[in-house]
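One protein chain omitted, others in place.
Now for subunit A:
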Amino acid sequence: MNIIEVQHVTKEYATHKALDDVSVNIPKGCIFGLLGPNGAGKTSLIRIINQITGPDAGQILFDGQPLHAGHISRIGYLPEERGLYKKMKVGEQLLYLAQLKGLSQKEAMDKLKVWFIKFDIKTWWDKTVSDLSKGMQQKVQFVSTVLHEPDLIILDEPFSGFDPINANLIRDEILELKQKGSTIIFSTHRMETVEELCDNIALIHKSHKVLDGAKRDIKEQFKTNTYFVEYKGELAINPDRYTLENSKELEGGFRRTNIHLPLGATPNQLLGNLLNQVEIRSFGENIPTMSDIFMRAVNEVPEG
């Protein structure tokens, strides 16, 4: 079941096309990474899902229905450019934002109490936002994003501006929200975050979707069938069985070499081959990092 289905969405601005026939499915209950270089069209897509703007063509289904105004209260959105009313008090502000999302004053109050205790920010209620540090403001804004317990949470670069301790706190909250059944969309270009948290990803580049699916499958797809081996001794060149790629000297007389296998060859055959030649310290498959995949996918797209 998908919470969001983006179907052939196109969005044009006066000077450029922000999205060109983009289709993406976001399964329920996952953490979804929306990746892409700056200016690829991520924010345009997020704004369309948030109904801030509308698509020129195509449509979006939320929970199987075409997007309508009633869905707004089921979405929580943390934009990349954070902002709060500077002169307003923290408590008042959170109450206001929660009520705009459809909570009654009492519901909002009850839920806010829980979060204020959880984040240990009870003393902030009557503080003016401009008196808080940037990190503190981010925390307040995170609370406002998830307070109404939305089914879909959209976070645009959620960790920018947090110190490591608070970043961890937020990460744990995100995982907890996922446990509770929310779907989370990350828009980011920090690959560590994607590596660590995302189940599914979509990569948008130059207004087109170039890649999407489960992270596991994508990694599988981008595997190059190369293995690394650390050893002592000399490896013979044997182009029929394997190809030696880059190699470098390690401490204590060891070397590390990447070995590419032809199609059909298994790692076991390779190991058997190597065992006769050198003393092996470690061996493993080179699994591409998200960063590698990102770079490759982006570079493969022709210019224009």
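In this section, contacts are C-beta pairs under 8 Å (C-beta built on N, C-alpha and C of every residue); 3 or more make two chains touch, one makes a residue touch a chain; residues count from 1.
Methods note: contacts and distances are computed from a predicted model.
Selecting from "Probable glycine dehydrogenase (decarboxylating) subunit 1", "ABC transporter permease", "Fumarate reductase" or "Putative tricarboxylic transport membrane protein", the unshown chain of this assembly corresponds to "ABC transporter permease" (UniProt protein name). Residue-wise, the contact with the chain that is not shown comes from A:79, picked out of A:79, A:158 or A:288.
The chain that is not drawn here is touched, among residues A:68, A:87 or A:248, by A:87. Contact between subunit A and the absent chain runs through residues 14, 47, 50-54, 56, 69, 72-73, 75, 77-79, 81-88, 96-97, 99-101, 141, 144.
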